[in-house]
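Contents: one structure, followed by commentary.
A single protein chain has been omitted; all remaining protein chains appear in their positions.
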Amino acid sequence: MALLDIDALSVTLPGMARPILDRIELTVAAGETVALVGESGSGKSVTARAALGLFPAGADLAGRVRVEDIDLVGADAARLREVRTGIAAMIFQDPRAGISPVRRIGDFLTEALRLVGGWSRARADARAAELLAAVGLPDPERHLRQFPHEMSGGMLQRVMIAAALCGEPRLLLCDEPTTALDVATQAEILALLGRLRRERDLGLLLITHDIELAAASCDRIYVMYAGRIVETATADELFARPRHPYTAGLLGSSPPQEGPLTRLAPIPGAPMSLLESATGCAFAPRCRFAEPGRCDQAPPVLEPHGAGRVACHRADELEPPVLAHLAPDSEDR
Amino acid sequence: MTTDVTPHDGTPLIEVSGLRKTYRTGTGEVVAVEDLSFSLPVGGALGLVGESGSGKTTTARMLLGLERPDAGRIMVRGTPLAETVRGRAARLARAKAVQMVFQDPYLSLDGRLSIGATLDGVLRLHGVRDPAARSARIGELLAQVGLGPREAATRPRGLSGGQRQRAAIARALAVEPALLVLDEAVSALDVSVQAQVLNLLADIRRDTGIGLIFVSHDLAVVRYLCDEALVLHRGRTVEHRPVGDLLTAPADPYTRLLLASIPRPGWDPEHIARQRRELPAPAAAGGVVPSE
Amino acid sequence: MSAVTLDSAAAPPRRDPLRRLRRLGGSWLVNTCLVILAVFLVVALAAPWLAPQDPRFGALSETFADPGAAHWLGTDQGGHDTFSALIEGTRTSLFGPLAVVVFATVAGIAVGLFSAWRGGWVDAAIGRVLDILFAFPALLLAILAVALFGKGLTAPVLAMAVAYLPYTARLVRGLAAAEKSRPYIAAYRVQGHSPVFVSVRGLLPNITPTVLAQATVNFGYALLDLAALSFLGLGVQPPTPDWGSMINQGQSAVLQERPLSAIVPALAIVLVVVAFNVVGEHLADRVAGRDA
Partner (left out) sequence: MPAATRRSGGRGGRGPALALAALRRLAGMATTLLVTSFLVFSSLYLAPGDPVSFLVKGRSPSPQELDTIREQYGFNDPFPVRYWHWLEGVLQGDFGRSYLFHQGVGDVVWSRLPASLLLIGVSMLLIAVFGVGAGIVGALRRGTWADSTVLLMVTVGAAVPSFVAAILLRSVFGVQLGWFPTFGNGEGALDRLHHVVLPAIALSVTFTALVTRVTRTAMLDELRREHVEVALSRGIPRRSVIRRHVLRNALGPIVTVSALLVSGMLVSTALVETAFGMAGVGSLLVQAVSQQDFQVVQAIVLLVVAAFVLINALVDLLYPLIDPRVAAQGSAR
């Protein structure tokens, strides 16, 4: 059974031209690492927050978000607290913004335990020190007394992870956990997350803009565009044989680290903002395979296709070889 | 549309020797850049690679005259770059030598001015007096970066991040500099847009023969655009070689770590974390790293 | 950001004065306040022609006259016509603060800009001087000026201009220092513009809206301070009409339950200050919205 099961979730904000999320389907099982990949405005962060019942203020919701069978859409404060303190936890992009600058690290870590769990100070402190050691910080007792500005970004992200582990969660949501960090630190944080997942049999949802990072560290990948999931497949499958033109375009956008250098074949145009809407396939305006008449209707929501699922009218024709050999000198615009 | 390229007489486009910069902090001096030397031939492209705090942005700012080096010399086409620039002619000459494209597309353009007006101001400053000639040149510059008349009439807030970065590139090209410094110029952009701008830069390099210094944390991007790469670690030069060699056979453990850190299928972050712990601490002074 | 701002940004900039005026406006509240201020300004300029009677002379036979055809708002205990005093009092009540704010803003911009641009010890020294000036509240400095130079408006207005200066200067300094670190300013320098051009033509216009918003709010406070001075009998001296001194004169009338001659100028003060605050905050909000 899935830890997290998002079923046809739509989130609409009044005043926006299109839904922020449009019939999202996503599952994460225990012990599994799942990536959610997308560019700015794709809705990936909104999706992750929805898994904690954090919806945008004033939004209209449809569908279900189940975390261990608790539906978070319309849940009351007590149920939300139950999920947030004991079942699921989140790690955010910028640890420096995410930790109150005026409180000590120890205070930040023990806050939930003491306020919600009713732990004594000594017991909570001991637990916090234990967690800091578990995330690989060298001197837990000292760190407990430090202020956030006295630590580096990489150390703070470890503190953030320790805080997330406080309630022994089974689901860990990581929203761009390494984007604010240097590459070598990124590897350390991912190594830590991987170790914790194995040790604690966590379900891990990694939200990232970096499709290479997703492919390198996850079992399954969901690709989002303009509020919809356009493709999902196992990491190997997606990397080797992308089915959706957008996925293929993303893969073709980063210069390779080795092998022959050919001209990049980027996706033309810019990601869709929340002020734009599309009647048909949202990606059609940027898609070099879009066909008038076929792509001006909304594509099916994630139809089974090969080993994964894809939302594209032309998925049947665009077999991997076509997408893999995107014309090398196609124009940028 | 071509830059003022001197004939190949062997004089490097830019020659930097013994560059050093320190900052004073509450607790003492921090070395941002130490003994940095490199040279770049006409039409060459160099990638300055490093993590945050490596000194790469400080270096870029020194090349532009935005920071004054404590020691060392910067020569452009055989002429030393004056440390203090006084007078209009000296300022314009310096501007002709080096131009810059900044990281943040949202803050690097004057929000009050349309893109056309921004370009117009640069051209006027650099002596294009005839309005018709200026407007023709603006059209050329915009076409060169893939923008059109609609963008010319628009202020930055009406443009996407990629369009703004194109406009910033056009603004730098308007001066017709010999060298273009790009400080993480694509890292704030969406992946798909980043690729567009990389292609644009490659085209500009090919078409104009302009020299590029590309400051980046991303070795793959540097490989795509540059001939050589110089890896900086805490202000010190770790390795400086042709970019192909650097990627296939990195000599320095730090370069190896950076390379291994790039995610790819079959990647083992645990191994990288171990590698990083075993990395010998650089001999650089300080210890406190300046935030860039 | 809403769709509205995006649309207005995408529209090509036009130099239509009416359109600019319309863009200054906002909600009905802001528009009402703008109208109120415009009305008071016209009244102040045309006061001698608008006032039905000379408020300097009062007939003792008409002490505490009720509002009516002869005296629209009645008279005070000296028989002065309240309506005429209100109208003629607009002049001292508005032009005094105007002088304060104009001087403080112009001088404050100069000091703040200079301080931010030079930086270093100059900045630190100016900061210390401003710190010391901060310790003297405007009304206290005005009272001290009266103690030295005698009652009247000139000395207190000058004293208050000095007292208001640090507020603008510090605001400008802070804004300019923040703006200076933005890459578009560095880009101006890199293009070869002179420091004066960069600070006056590049930087200043970008911070002006915020400074104007602050000046608008300051106007309200200066009006309150000068009215307070007149209320204490230290500012504008009777028989010259002034709102503050009208309230002072009207105190005894209030105790005799004939409060109109004190309430009318008090309402005028509140109305004008509210209008200034609302407009000032609207301006500040617009600036914040533009930056978002």
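Residue numbering begins at 1 within each chain, and the chains themselves are lettered A, B and C in the order written.
Here, a contact is a pair of C-beta atoms (placed from the backbone, for glycine too) under 8 Å apart; a residue touches a chain by one contact, two chains touch by 3 or more.
In this text, all values refer to a predicted model and were calculated from it rather than measured experimentally.
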Next item on the list: Determine which one of C:Leu139, C:Ala215 or C:Val236 touches the chain that has been left out.
Entry: C:Leu139
Checklist line | Option from A:Leu54, A:Ala240 or A:Leu275 whose C-beta touches the chain left out | finding: A:Leu54
Next item on the list: Specify the residue from the set C:Ala47, C:Ala116, C:Ala262 or C:Val287 that touches the hidden chain.
Entry: C:Ala262
Check: So that we can see where the missing chain sits, which residues of chain C does it touch?
Finding: 128, 131-132, 134-140, 143-144, 146-149, 220, 224, 227-228, 231-234, 247, 250-251, 254-255, 257, 259, 262, 266, 269-270, 273-274, 277-278
Item checked: Residue ranges of chain A at the interface with the undisplayed chain -> 49, 52, 54, 77, 80-86, 89-90, 92, 94, 96-103, 111-112, 115-116, 142, 146-147, 149-150, 160, 163-164, 166-167
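The definition used in the following text is that only the chains that are shown with their structure count from here on.
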Next item on the list: Just give me the whole-number Å value for how far the CA centre of chain B lies from that of chain C.
Entry: 47
Next item on the list: Hunt down the residues of chain B that sit against at least two other chains at once, touch-wise.
Entry: none
Check: Do you know which chain A residues sit against two or more other chains?
Finding: none
Item checked: Residue ranges of chain C touching chain B (in the complex, touch as defined) -> 5-6, 9-10, 12-13, 182-184, 186-194, 202, 205-206, 290
Notebook entry, point to check: Within the complex, which stretch of chain A touches chain B?
Noted result: 39-40, 182-184, 186-188, 190-192, 194-195, 209-213, 215-217, 235-236, 239, 249-250, 252-258, 261, 263-268, 270-271, 286, 332-333
Next item on the list: Please give the residue numbers of chain B that touch chain A in the complex, ascending.
Entry: 51-52, 146, 160-163, 190-196, 198-200, 202, 217, 219-221, 223-224, 247-248, 257-267, 269-270, 272-273, 276
